[in-house]
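A single protein chain has been removed from this complex, and every other one stays in its place.
Here the chain labels run A, B, C, D, E, F and G in written order, and each chain numbers its own residues starting at 1.
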Amino acid sequence: MKKLSPRTRVVTGAVLVAALGAGTFGAMSASASSPAAAPAAAVKADTADRNLQQTTHLTVAAATRAAQATLDAAKKENQRISVAVVDRNGNTIVSLRGDGAGPQSPESAVKKAYTAVSWNAPTSELVKRLEQAPNLKDIPGTLFLGGGAPVQVKGAPVAGIGVAGAPSGDLDEKFARAGVAALGR
Amino acid sequence: MKKLSPRTRVVTGAVLVAALGAGTFGAMSASASSPAAAPAAAVKADTADRNLQQTTHLTVAAATRAAQATLDAAKKENQRISVAVVDRNGNTIVSLRGDGAGPQSPESAVKKAYTAVSWNAPTSELVKRLEQAPNLKDIPGTLFLGGGAPVQVKGAPVAGIGVAGAPSGDLDEKFARAGVAALGR
Amino acid sequence: MKKLSPRTRVVTGAVLVAALGAGTFGAMSASASSPAAAPAAAVKADTADRNLQQTTHLTVAAATRAAQATLDAAKKENQRISVAVVDRNGNTIVSLRGDGAGPQSPESAVKKAYTAVSWNAPTSELVKRLEQAPNLKDIPGTLFLGGGAPVQVKGAPVAGIGVAGAPSGDLDEKFARAGVAALGR
Amino acid sequence: MKKLSPRTRVVTGAVLVAALGAGTFGAMSASASSPAAAPAAAVKADTADRNLQQTTHLTVAAATRAAQATLDAAKKENQRISVAVVDRNGNTIVSLRGDGAGPQSPESAVKKAYTAVSWNAPTSELVKRLEQAPNLKDIPGTLFLGGGAPVQVKGAPVAGIGVAGAPSGDLDEKFARAGVAALGR
Amino acid sequence: MKKLSPRTRVVTGAVLVAALGAGTFGAMSASASSPAAAPAAAVKADTADRNLQQTTHLTVAAATRAAQATLDAAKKENQRISVAVVDRNGNTIVSLRGDGAGPQSPESAVKKAYTAVSWNAPTSELVKRLEQAPNLKDIPGTLFLGGGAPVQVKGAPVAGIGVAGAPSGDLDEKFARAGVAALGR
Amino acid sequence: MKKLSPRTRVVTGAVLVAALGAGTFGAMSASASSPAAAPAAAVKADTADRNLQQTTHLTVAAATRAAQATLDAAKKENQRISVAVVDRNGNTIVSLRGDGAGPQSPESAVKKAYTAVSWNAPTSELVKRLEQAPNLKDIPGTLFLGGGAPVQVKGAPVAGIGVAGAPSGDLDEKFARAGVAALGR
Amino acid sequence: MKKLSPRTRVVTGAVLVAALGAGTFGAMSASASSPAAAPAAAVKADTADRNLQQTTHLTVAAATRAAQATLDAAKKENQRISVAVVDRNGNTIVSLRGDGAGPQSPESAVKKAYTAVSWNAPTSELVKRLEQAPNLKDIPGTLFLGGGAPVQVKGAPVAGIGVAGAPSGDLDEKFARAGVAALGR
Partner (left out) sequence: MKKLSPRTRVVTGAVLVAALGAGTFGAMSASASSPAAAPAAAVKADTADRNLQQTTHLTVAAATRAAQATLDAAKKENQRISVAVVDRNGNTIVSLRGDGAGPQSPESAVKKAYTAVSWNAPTSELVKRLEQAPNLKDIPGTLFLGGGAPVQVKGAPVAGIGVAGAPSGDLDEKFARAGVAALGR
């Protein structure tokens, strides 16, 4: 798949300003279940920018599109799966429990996605690393079974897509890759 | 406290490119506990930028500095507290268990920080909202007690600082505000 | 053990055959992560139909469509939310973490959906029942805040849609209802 | 919102009406611990039938009968066990802690049942699959020990029966199969 | 280590021998999932009887019968419920998820049973005690809603029966009492 | 298992009265944190004795004595350990965190005790069973490391004693056996 | 808070050597379940004493004695309770499940002890503070019911004793105080 062109660089000045202007952090809906209060004066000072870093995430629209492409790929092969998309911070963005998929599949999918984004590699490759470091698989949140694929920006991981429920991890991972591919189109 | 000048806007073009070039996502240390493998060709396609969004976070250096300023403020008043910094995604960045602080304080601090950043308001204010919506306090991860303060960029929440262990929530929150203030300097 | 006779086929002949032919139970992908084994002879006897009942569920396609309609309704009003769809058995079918929604929102959305489908009523109505039975809210998995709406078939609940992250539960529930409405079209 | 037209009734008219008339979804007892409220008008629109799928479950009467047949089979051989029946969605329908069975047996029985229904195979067979995919056993909710048997309808899994507490997994599984057999009578 | 002398036999000779001969503790099936090993000599010394106490429990057969009587009573009134039986040690003996009962009902039933046996009173009565001690309801494992009833031997609690899913706690408790009554016949 | 003869019935009038007079069930302190209420008439019917079974437990006095003998044995050899006593139902009766013992030791001790009483064998023996059934160790609550010893009455398990913190499981188990031995004196 | 004078420095050279010689930290049993390895040279550098502080704890012998005095006090009044001792760091040192005590009592006792040591006050007093700060009771690990008493050294908390199972919190707390009193003798 093609690399990002300069023009598709993740965030260029104006775009980001706009994004923030549009309330990336929920400024307009910051309070919940009660009328929005004016933030208290005493703690409202903005932090200086040297204190800040940006992280890159899939939009929920993109993540959902990828998850659906994953389900579609499985459906074509008559397989019943669940799929999840987890971001680089380990938070689940999308979880879809597929029709007729086994009850173990939704959580397995989340864990495979988590594993793929944590090490920035497909879980089928990560399984091999257990030969040298077998206890990697004891790390909380992980699952070392084929079916997880990282989503990357310039080689760095921004998300993982995990699939579970097909008769083999290879098949699961094939569907996960279809989800990744849908993001490059 | 002063607002961000245009020049301190969260991310301007070149800065972000550099940040990503420097491997914001851990590209150089993507694999763990085994030799870095080359990412598998099949799933390496970069996602298109229309699929992406940026979120703003405190650096760990800034968050630690804020937490220490919080501890220092408490020490001046002879109070024993714990402090935590939680980001807008709900992940804990810094947790410090203060000398002699009660055993309940570290987790309380995390929950107050989480609550403040979730609603972008000091927890002392959020307590008042329970009058209309008392069950807000049943939301997992939250604690509706004074002692949490949001960290904001242009009014939007990027983190929360939570404090627990002092004889009152007001005192806890005073120390949390000292932590926020340290970020504006 | 003997196979099901035609006369004991689950539900009625053609309907079930079709349902199974369409793979409702994942017969074609019954094994995971290893080649599909032939089911062991000894335990393969089909159960008699008097032992069976059917339950009705949204397809994942429908649930995802409803969730996206929910997100769209929120976006129109510039609100940042998360949404979940939970089935009548209490299992989460879809969970979407919206862009910029607070970290507390995904789990809150699941719990509101769970609450709505459990009692077959909008959570804004269920809140009122706490006046007579305040401890209802201590039931595990529930959240008694506006924002959950049941999906019904002939008045019976088949799913719940839950929303969290807007400034009020009423607003959350308005978006959940938009998701329900999308299923009726 | 409009009601379902007759033509969009779930599955086919008579069959479903009957099912619903029999109260599959608890329409008559939809609310709990407070007088049944009329469902709120605003969210009551029935979903269209193209959005629906049916899943097949054991009745609680059948599942209890199977569990008791399992206990009886063990008693004949002087073995003390616990037994569980889990449905295809992973929910526990019946759990019986046998007289004198070890304290580890109830949860083990649930996990074996869960494993058998997830992969639609006896757990004694599933153990063998670990040779190729040893980390399957790290999937949450599973237990790869003999003693679990699937309950099938036309080859598709509708439930699992799990047994624990006998001196060997083979013996546990013999009793589980006796439970399955009771459903075919 | 020395064996128990006749005089130190647990409780009184004949009774206990009979009880043990009848296998109260699973002596014949003490090991699980592997051939029964002879207990190691070094730790086999029997404990002296002054160290022992007896506790009374429902048999699983009785508990299952009570649970089914509970389901039957609900069915007569067209109510869909789940039921659980918990012993005086807090362990769940029987859990039945009723057809069409809400997803919140199985765990609610367990907690009501647990609450009733802990305080040896119907949960509808225990709710009233919250007036003086409102935080009783924060005790882990409890649920202060009508629907739990104690099973007693000479006034002392040996088990609790809990019911959930009917439109009111009073109705739930009526069915639980039907289960208790079945034990007295 | 043969039926109890009248003479060996688990609870006959006089015997039970005595047992209750001795307070087996806490009849005098059945209610907590509020004045003892008279049990409600409606549910007070005593269960018939054919529904009952007795189980044997260590008194807390005996269990504490055993645990202290365990600590003493370790102290003589200059070892720092924690110790736990778990009953046949899997409930922890005594847990003592020894001076200077590692933080992992209290929970390890509980799990070893649980394992020993579940299979009625020392955990050092149970470790060997993993050769044939390696996944036994995945059963929740267990720990397959030397250091657990069963307490028996006529060969049947009534409790387990678990020890953790010494440099080897053999040493841990030596101390556990010392605790068992103290019960035989 | 004034600085430590040299003479009151928490740990001065000789004192610490002696304390360690006495094995406070388990130097002689530092490794578990495998032969003691010599600590690796590279990380063995001792930390400087300005980095250290001392905390005061009950010995396990003292804590057990207090717990037994608590049980004895309850027994005299024919009450069945459980008791726990928790240290100032929140770790449970002793947990005893009393004969015939309700199943809810062991965990309640731990939480009351935890609450008492966290705020250095009897839980019966702490209940009153909920009038001003009702959400204090949402802090994880706490239970705001009478029955917890702090153990103090010169007014500072070193442990808490918690009791549960008697008909009132006042009675529970009376027994907890008896445990505290046993430490002063």
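Convention: contacts are C-beta pairs under 8 Å (C-beta built on N, C-alpha and C of every residue); 3 or more make two chains touch, one makes a residue touch a chain.
Just so you know, these numbers come straight off a predicted model, no measurement behind them.
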item	value
Selected residue (touches chain absent from view) among B:A101, B:A121, B:A149 or B:A182	B:A101
Candidate in contact with the missing chain, chosen from B:Q79, B:N120 or B:Q152	B:Q79
Omitted-chain contact residue, chosen from B:L52, B:L71 or B:V158	B:L71
Subunit A residues touching the omitted chain (full complex)	53, 86, 88-91, 114-115, 117-119, 133, 135-136, 138-142
Hidden partner interface residues of subunit G, rising order	1-2, 4-5, 7-8, 10-11, 15-27, 30-34, 37, 39-40, 42-48, 50-59, 61-62, 87-91, 118-122, 124-125, 129, 132-133, 136, 149-158, 176-177, 180-181, 183-185
Footprint left on subunit F by the chain that the document does not show	75, 78, 99, 102-104, 107-108, 111, 127, 130, 137, 143-145, 164, 169
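Operating definition for what follows: only the chains that are shown with their structure count from here on.
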item	value
Distance from the mean Cα position of subunit C to that of subunit A, given in whole angstrom	23
Centre-of-Cα separation between subunit C and subunit B, whole angstrom	33
Centroid distance [mean C-alpha coordinates] between subunit D and subunit B, Å	43
Per-residue multi-chain contacts in subunit D, two or more chains	23-26, 30-34, 53, 59, 61, 78, 88-91, 99, 102-104, 118-119, 133, 136, 145, 164, 169
